[in-house]
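Reviewing the structure listed below.
One protein chain is absent from this view; the other protein chains keep their places.
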Amino acid sequence: MTDTNHTGPNRRRFIQGTLTAVGALSLTGLAGEAVAADKPTLLKIAQASDVQPRAALAGRGPNATWRHQVFDTLTTLDAETGEPMPVLATSWTISDDSKTVVFTLRDGVTFHTGRAFTAEDVIYTLNLIADEGSISQMASIARKFTQVEATGPLEVTITSTDPIGKSIFDVAQLAVIVDQETISGLEDGSKVVGTGPFTWEEWKVGAMLRLAKNPNYWAETKPAIDAIEISIITDRTAHANAARSGTQFVFEVTPSEAVPFEHDRRVTLMNSPAGLIFPVGMNVTIAPMDNKAVRQAVGYAIDRDRILDQVFNGFGSTSDLWWSETEAGMTDDLIHRYSYDPDRARQMIKDAGAEGAEIEISLPAIPMVQAVFEVLQYNLREVGLVPTGRVLNVTEFDGLQANQDLGAMFQQIHGLQGFSAATLVDVLAAVRDQNPSNIPLERYRALKDKLQSSTGEAYTVALKELAEYMLDEAFSHVMVHAPSVSVVSTKLTGARFNAVGYLELVDAKLEG
Amino acid sequence: MTVAPLLELRDLGVSIPSGRKNARADIIEDVSFEVAPGRIVGLIGESGSGKSMTAKSIIRMQPEACQISAGQILFRGKDLAKASQDEMQHLRGAEIAMVFQDPLAVLNPMKTIGWQIDEALIVHGTSRKAAREKTLKLLELVGIPDPKERAESYPHQFSGGMRQRVVIAIALANNAPLLLADEPTTALDVTIQKQILDLLVDLRDRLGVAILLITHDIGVVEEVCDDVVVMYGGMIVESGTAAQVLAAPRHPYTAALLQSMPRPQGERGARMPSIKGGPPDARSLPQGCRFEPRCPMAAETCRQLPPMRAAEGNALHLSRCWFETPDMTKMTAVAAQPRPRRAIGKDTILEVRDLKVNLGQRRGLLRPARPFYAVNGVSLEIGEGETLGLVGESGCGKSSLSRALVGLNPIESGTIRLAGRDVSDMSSGNLKFLRHTAQYIFQDPYASLNPRLTIRQTMQEAMAQGPTASERHDGRINELMELVGLSVRHLDRYPHEFSGGQRQRIGIARTLTVEPRLLICDEPVSALDISVQAQIINLLADMRDELGISLLFIAHDLAVVRHLSDRIAVMRQGKIVEQGQTDQIFSDPKHDYTRLLLSSIPGGHAAQKKAHHA
Amino acid sequence: MTDTAFSGPRASKSRGLVASMLRTYASAFRRPRGMLGLAILSVIVLAGLASPWLWPGGVDQQSRDSLLGMSLAHPFGTDQLGRDIFMRTIYAAKISLGISVVAVPIGMVLGTLMGLSGMISPRLGTICVSLFDLLLGFPGLILAILIVLMVGTGWLSLVLTISLLSIPQFGRLARGAFLSEQAREYVQAATLLNISKTKIMLRHILPNTLDPLVVQLGLVLINGVFIEAAISLVGLGIQPPTPSLGTLLNSGIRYIYQQPLYAAGPTVLLLLLALSFNLMADALNAATGRDAQGDR
Partner (left out) sequence: MIRFLINRLPSFVLLLVVTSVIAFALPRMVPGDPAAALAGSDATAEQIEAIRQQLDLGRPFVVQYFDWLGGLVQGDLGTSILSGRPVAELIGDRVESSLELTLVAATLMIVIGGVLGVLAGTKQKNWIAGLLDGIIGLLVATPPHVTGLVMILIMTLVLPYWPISGEASLISDPGYGFQLILLPALALSLPQAAAVARLIQSNMRTVAQMDFVELARAKGVPPRRIITHHILRNSLGNALIVIALRVGELLSGAVVIEAIFARNGLGQLAVAATQSRDYMVVQVIIVGAVAIAALVNMLSEIGLAILDPRIRLDTK
């Protein structure tokens, strides 16, 4: 068992993307789980936190398992290429200045209530996102739309002040089309209506969500699974135990929990293309972090390889970037700008006169973040700082983060991976304008604007320029990109994660 | 007297593990006596004399640590000392039955009394149905009315006397020829005691049951016993027929015991004859005669060697003493000349008018009050230097009254005037006055001393409240200790290191620190052995006569009260039914209840009758 | 008979009330059970105190050698960050015990005072009894979470939680003892001598209620350690990298399939502590129980 801990950090030991026909490799069935052909098939999924129907329009990890079963989006990003693919929109055109987009909608789609889907539903959904009370991460982008109108019963035209050619598909990726007639049902999950392959049947808050097959689904291939049951198992240990006892077909695990399953033939480890990043941020207005050299020294002090290896068991990759390394123009120099160099870091801190500085690091009470903190604290102590941890309840942490009031140093955890860099720089709390690092905005905003309004080669240049600036200012060091790993029974085939990590089960099959 | 004995003990010895490894110490030695059918044998002795242990050993129910180390227990010729537990189990209840002291504690509170009598029959093979029939007959036999109904009652629904009847019914269930009765009346009121004793006599006469009656009360022995065995320090000191032993004791201990018992017809006002010291510790018995340290006749021989069993003279009247007969002059010499009685003053120290004490449930937010008047309109007076005796059976309210007088029980209505001052409201000023004027002596001398404080600490604490200047404390404490007959070297000991009598002396010394004018004594001697009881009575009399303190003396024992009191008040159900001069109460009781009390005094029969006829 | 069986305070040089009580308690540790309990505890505590010298690298010495198995250098192996589990377990015991040792006496003092408050006024006494009921009924973990949320994670909130939860444990006992002692004759005797309430409380009632409280102390102390473990187990207590038995259990259980010793170490230590405190409580009970017998 121990040898697995010494393998290289970038080794990818999981099957990425769509899982196909691995069921045939399955040698042993799960005891007592055989499903007879005539019996309705029930797919059991376990996850750690409760679903949030109220936040269906936002990007939320706990919604990853069900959102795309109940809802459809206009388009979805391809997990491999990042290109938009048609779903409820069959085609689209983008104006040359990239400020106007026209979507043509699919005909014959109905909501679970039986009502036909029209352009009005798209407009309603986009307006909801731009609304004042919206909690969508895409709200700031949606608010740039000057006009969203129906230019035909199945045609929607969107115009904007800024170029939106790239980010409109990021918005669409999150903007599941909701039914305006039953919208209030989202508030308490009593009625959740979409156009997706499964219908929302019963939600026991904090315990269980049950979905059933939508026999009237618009696609030619109807879902093969009759029902889905998502159990909420909040305790990580219990979660791992549940996973181990083989009662669930799909469940998300932390990388360290994944290790025992590597050699388990009954399951496959599957990662989503998205995943999480773990940045450590510094407030540039608080000493000694107001000194750029100290912030850079922190970059050199962090032993990212060890974090990846020991905390994430090698699942994932080290990277200094806030977006995917497959974005255009990302070189190894940018991706690994700060390599582990404690001597250099120590010297820089000494030169800056920050030796022995006591630094409080705020972090949310999330086990993985805390695990990273242990290494980070050790690393910083090695280079002459005196770090202490301030572990905050997640709710409290989020509140402080929103108020940009996390203190001199703080650890964050971000999802939303898989979106374009242009979108991410405005939605990630670590790097958006209202960030807890309090970076001066003039130059930063200018660089972001340039990125968001450019396409093609200009986009590559702008992104490099922005990356250089952010890495040099070193107000936030990304340490690791970790995929979210799911353990999937070999009996389940055809399940896939989309580009931003949401599970899609429309083509999934369960085999006896 | 030629009937073969039913039970014969031959040289019985019982031992317990001593402090050292594997070594054992005898706590009962050389006990021999017989119980013949149709006779009641009284086994008497003070606490720790081994009388209960002897009885329990007979049916092999002594505590596990105690082993029969010598001798035989012949029951119908069979040696029970060697019988197996199985055999014993069949014998118990069927052949030898036992009656215990506390009739409440020995009945299973969770079972009906019918069930409990049934069980005694069922375990010895009677069918359930037959058992119940017999049970009803037994209940009738022991004098319980409505047996059918009462059989379904639980023990707590019975009075003390009724419970003891039930226990006797259990003992009689299997027609056992031998009954071991261990202090069967000690926990009972005197009137009930009389009934139970009558019942025992009746059983002997009608059914021919042999009874071994264990008791510490000579009165009881006088009343019912045919034969007497006297135990002291784990040995028999004297045995014989009741008539012989009581009329002409041959052992100094028996003689002293007989004298130190207050009697309803004895001389009043004089000092009680008493035995010095206290009973011996079973774990460190004297080398020679066990009574030697307390014996007024002790000689050098007594110190050296234990006396053999004297067999000369009347073979049936045995005494274990080097001397043939006790020298009665030496015995009575223990009691000094009667001290001249200090005259009773004119002033009233305590005056109680229409006192009511409510110990019932008080009104709550949602519940009604349920009053229970433990003291229901009592009036009495005590003059300066006077002793008022307050008698009554348990539950009559005498303790509630005394506790109310010192503010331990709340007063519902009525007035209390102490040395002329109305203290009824028990305000803090009045309480302070009250506590400097009246003090209280508890029944249980041990419970009333803090086990964690040395006597010196207890005395010093009390002293700090008294009128003596603090620098004189130590001297005054020493004086008080000597006054109550203790020595200064006792001061640095803890309460558990004293005997019961000594503790009561300490309790008295403590109350004297505040120099009270009235002492309220709540059954101060009822927890003490007879030989010690007399010492305390003498001490109280001395306090009264030397210091001029008034006494309110509360007791259930009429004879004790009579000895000390100038006047007597008889209390029943919260009221005083009769009050008068001591002699008048005894010679000419006005109230039926007083008469009943007097006629119930065991052994007091003859005297009472005499007084009546006169 | 009880007099002679008594082995409580004996006449000797020191006659103070406190000294004699201490002697009784000390005598508990001459019994085999008390001795064994004390020995187990001493070994654990001494090892914890000596850990800085035994392992000069410190408990937070990380390395690349993660999740090693049992070896001479690492008797319990290493954890996910390459730290020695044995050393961390020993150190953790010290931390967990320390928290309990700080917190429980606070609860004991408060609980005892509240339990005895009936002396000052009967109404106050009843109110305190209601408070005990409330504290006993209050879901412990929710209380812990609320306190953690209010004062933040760390030892302070643990101390607060454990003290609060200990209050009724002592309070009820003190109240019961107070009620029965108050009815005892020697207390009444003192009252009748006009001795002040405070003095009666301090010299008469308190010393005689202390025995059960002292016995209880041992049990609540270990309970405190367990509360710490429970709270840290759900991630609200002591925060990594500082090890406590609860945090070690928390992470150990996550590596249960890879490194079973990780969770086993703190579990065994918890059981040992439980055993040790239980033995000591037993011995104290026996020592003071004999004492109580002497009271009768």
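Letters A, B and C mark the chains as written, and numbering starts fresh at 1 in each.
Here, a residue touches a chain if its C-beta (ideal position, glycine included) is under 8 Å from a C-beta of that chain, and two chains touch if they have at least 3 such contacts.
Computed from a prediction, not measured in an experiment: that's the story for all the values here.
Interchain touches from the omitted chain, evaluated on the whole complex, reach A, B, C. From the options B:Val31, B:Met53, B:Ile73 or B:Leu107, the residue with contact to the unseen chain in the full assembly is B:Leu107. Interface note for the absent chain: among A:Leu43, A:Ile232 or A:Leu321, the touching residue is A:Ile232.
Among the residues C:Leu219, C:Ile238 or C:Ala287, only C:Leu219 touches the chain that is left out of the figure. Between the chain not shown and the residues B:Val14, B:Ile44, B:Ile59 or B:Ala131, the one that touches is B:Ile59.
Residues of chain B in contact with the chain left out of this view: 59, 61, 89-94, 97-98, 100, 102, 105-111, 119-120, 123-124, 154, 156-157, 167, 170, 173, 364-367. Counting the whole complex, the residues of chain C in touch with the unshown chain are 126, 130, 133-134, 136-142, 145-146, 149-150, 219, 222-223, 226, 229-230, 233-234, 249, 253, 256-257, 260, 263-264, 267, 270-271, 274-275, 277-279, 282.
The chain not displayed touches chain A at residues 31, 46, 50, 54-55, 58-60, 132-135, 137, 139, 187-190, 204-208, 231-235, 237-239, 241-242, 244-248, 364, 393-399, 401-404, 413-414, 416, 427-429, 432, 434.
In this section, only the chains that are shown with their structure count from here on.
Remark: chain A and chain C have CA centroids separated by 46 Å (rounded to whole angstrom).
Centroids of chain B and chain C (each the mean of its C-alpha atoms) stand 47 Å apart. Centre to centre, using the average C-alpha position, chain A and chain B are separated by 89 Å. Chain A makes touch with chain C in their complex at residues 1-2, 5, 235-237, 240, 244, 256-257, 259-260, 306, 309-311, 365, 367, 370-371, 373-375, 377-378, 381, 389-393, 396. Here chain B touches chain C in the complex through residues 48, 281-283, 406, 408, 431-432, 435-436, 439-440, 442, 444, 446-454, 456-457, 461-462, 464-465, 492-494, 496-497, 499, 507, 510-511, 513-514, going by the rule given at the top.
Residue ranges of chain C in contact with chain A, taken from their complex: 60, 62, 64, 66-69, 80-82, 148-149, 152-153, 234-236, 239-241, 251, 253-258.
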